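Every protein chain except one is present and positioned as in the full complex.
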Amino acid sequence: MLTGFEPFGGDRTNPSWDAVSRVVPTGYELVTAELPCSFAESAPALRALVAEHRPDVVVCVGQAGGRAAITPERVAINLDDARIADNTGAQPIDEPVVLDGPAAYFTTLPVKACVAALLEAGIPAAVSHTAGTFVCNHVFYALMHLVATEHPHLRAGFVHVPYAPEQGHADAPSLPIDTVAEALNLIITTTLTTATDLPTTAGTLH
Amino acid sequence: MLTGFEPFGGDRTNPSWDAVSRVVPTGYELVTAELPCSFAESAPALRALVAEHRPDVVVCVGQAGGRAAITPERVAINLDDARIADNTGAQPIDEPVVLDGPAAYFTTLPVKACVAALLEAGIPAAVSHTAGTFVCNHVFYALMHLVATEHPHLRAGFVHVPYAPEQGHADAPSLPIDTVAEALNLIITTTLTTATDLPTTAGTLH
Amino acid sequence: MLTGFEPFGGDRTNPSWDAVSRVVPTGYELVTAELPCSFAESAPALRALVAEHRPDVVVCVGQAGGRAAITPERVAINLDDARIADNTGAQPIDEPVVLDGPAAYFTTLPVKACVAALLEAGIPAAVSHTAGTFVCNHVFYALMHLVATEHPHLRAGFVHVPYAPEQGHADAPSLPIDTVAEALNLIITTTLTTATDLPTTAGTLH
Partner (left out) sequence: MLTGFEPFGGDRTNPSWDAVSRVVPTGYELVTAELPCSFAESAPALRALVAEHRPDVVVCVGQAGGRAAITPERVAINLDDARIADNTGAQPIDEPVVLDGPAAYFTTLPVKACVAALLEAGIPAAVSHTAGTFVCNHVFYALMHLVATEHPHLRAGFVHVPYAPEQGHADAPSLPIDTVAEALNLIITTTLTTATDLPTTAGTLH
C-alpha cells in the first residue's frame, strides 16, 4: 500500500499523491490512497485502510519542500508541533501523537537497501532522521504505533519527496513526478525482496 | 555546565569548544569541559563530570557543518550510525547508544524560549529535530539517559552550532565564534529563568 | 560613502540600511545614505550624492536573502530583469541599465583583500560573481558607469549582506546586524589601505 497527501500550505498540488497515483507496480498488488492533511483525520483513515486491505508493506509518502532527494525516514517522534494550521484549521503545539506512547518509533523498512537501489538507478536518495513535527510525522508515528500494537508483521515506513518543478517554487530543488513514481516502485520492490537491511552506514554527522 | 568537542573529520578546530571556552557567564557559576570525539569515551567522561560538579543545567555543544543558525536540539535517538570513523577509529553502524534504552528522549531545556531570546538578540537560531547519528547525538542521548536514570532534576540538552568562518569551508554558512559564545550564555541564562517553555510553535513541516 | 536600501518585497526592515546606519568609522570620514528601492530613482539619487560629497570610496550595500555570508560583488551586468515589482510598482524585463553601455563592469574595490580581512576577523565572507538583475545590480552598474564616465579615480563597488535574524525568515541564513556593520567598516578600511588587490583566488567553479 502506498499513500500520498492532499495539497496543503497554499500549494495546488502535492507531489506525494501525484507520484503515488502514477506508480506502475512491477510484480505485486498495489493499493493507493490519498490521505487528508489533517491531524485529526489522517491517522483514523490510515488505520481503516490497513484494516481493510491487510497489506504486507505500507509506505506513506509526503512532500518535503526544500529537500533535493527521495528521503526514506528512519524515525518517527511522538510530537505534534504545527508551524502552520492543517487543512481543517487545527494547529496543535507540543502535543503527543499518541498519549503515553513511546518517545519514538524506528521504521521497519530496509531504508539503506532502498537508498542503495535508488542511487543505483540514478535517482537522488538519502536516509533522513527527521520527518518534522507536522502531519507527515504524525501519520508516520501513528503508522508505526499500529505496527507496535496491532500489526506486528507489517513492514511500514514513510518517504519524503521533493517539490515537483511545476509547483513553481523557483528557489527550491525539485524532481520530476515520473522519477518520484519510479522511486516509490523501487522502494516497494526492494522492501519485498530484502529481509534484513544492509550493514552500511547511512548516518549523518548532525 | 557547558561542554564542547575536540576537532574531528579533518578540521583543525571545533567551533563548539572554541565558543564554550570563550563564554563569559553573566550571574551564574560556569564549568566547562572539552569532550573527546569518541563513541566509547565521550559518555563516561560526561557522566564523571556531572557526578563531580552536580550542575543545575548541562548544555553539550557540537559542530553542525552546513547549518546556518544556533540550533538547540529537541530529541535524541537511540542510534549510532557513523558516516565516518570517530577520533579513535571506531565506526559503529546501527547500534543503540544504550542497550534496551527507549527509542528517544526529549530535551528538558526550554528550547523555544531559548530560540526566542536568541532571535531577540539578533542571533540566528532555530529549534532542530535531529542531532544526527554521530557522536553528538550519542552524547545527547547519553546525557538524557543520565537525567532519566540518575539526575531527575537536571535540565539538560544539546546545541548544534555552525562552522566558524576561519575553518575555511567556503561554500558553507558560518557564524563568528564570539556570536556563538554570546548565544550559549543566553541559552544558559534563559534556561535558568524559564520554568516552563513558551507555548509557541517551533515546528518544522518536514 | 556607504549606502543601504529601504525595505522591499514585504519585509519591514532592510539589513543593508540597518547595518550602514550603525557603522562606527575608524579613522575616516563617513557619509551614509538610504537609497530608494526603485529602478527609476536609485541611480539619480546615487549620482547626486557622489557629486555632492566627492567621496574617495563608495560602497553600496543591499540585502541578499538566502545568502549566508558578506559577499562583495565582482561584476555588474547591463541588465534589468525584475522578478518582482520595485517599491514604485515598476518591473522592467530585459532592459539595459544604461542604453548602449558595455555588457558589464568589474568592481574597483579590492574584493579579495576585503574577504581575507573579514575571514581573519571571524566574519563569514566570500566574493560573489552575480549581483542579480534587480535594483541592487542596477545601482551597482550605474555606480560603475559613473566611475567609467565621470569619476575615474573613485573606488567603488557593491556588497550583498544576508538577512537579519529579526526579519523572521526562519529557513534562511542570517547574520547579526552588528556583525554586518563591523564588516562594512572593515571593507572601507581595507580598501583605503590596499592599493592592489591580493593575487589569491576567490573564484568559483560555477
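As written, the chains take the letters A, B and C, and residue 1 is the first residue of each chain.
The definition used in the following text is that a contact is a pair of C-beta atoms (placed from the backbone, for glycine too) under 8 Å apart; a residue touches a chain by one contact, two chains touch by 3 or more.
Just so you know, these numbers come straight off a predicted model, no measurement behind them.
Engineer: For the chain left off this view, which of C:46, C:97, C:116 or C:131 is in contact with it?
Structural biologist: Going through C:46, C:97, C:116 or C:131 one by one, C:131 is the residue touching the chain not shown.
Engineer: Please pick, from A:30, A:98 or A:119, the residue that touches the omitted chain in the full complex.
Structural biologist: Considering the complete complex, A:119 is the one touching the chain left out.
Engineer: I need the residue numbers on chain C that touch the omitted chain, in ascending order.
Structural biologist: Within chain C, the residues that touch the unshown chain are 9, 62-67, 74-75, 77, 79-84, 91, 93-94, 102-106, 128-134, 136, 160, 197, 199-206.
Engineer: If you put the missing chain back, which residues of chain A would it touch?
Structural biologist: Counting only chain A, the missing chain is touched by 68-69, 118-126, 164-166, 168, 170, 172-179.
By definition in this document, only the chains that are shown with their structure count from here on.
Engineer: Is it true that over half of the residue numbers where chain B touches chain C are used by both copies, so same, or is it different?
Structural biologist: Both copies touch with mostly the same residues.
Engineer: By Cα centroids, which chain is closest to the centre of the whole protein?
Structural biologist: Answer by centroid distance: B.
Engineer: Working from the CA atoms, figure out how many degrees chain A turns to land on chain C, in steps of 5.
Structural biologist: Nearest-5 rotation angle for the superposition: 180 degrees.
Engineer: Rounded to a whole Å, what is the gap between the Cα centroids of chain A and chain C?
Structural biologist: The mean C-alpha positions of chain A and chain C differ by 43 Å.
Engineer: Distance from the CA centroid of chain B to that of chain C, rounded to the nearest Å?
Structural biologist: Whole-Å distance between the two chain centres: 36.
Engineer: Find every residue in chain B that makes contact with two or more other chains and list them.
Structural biologist: There are none in chain B.
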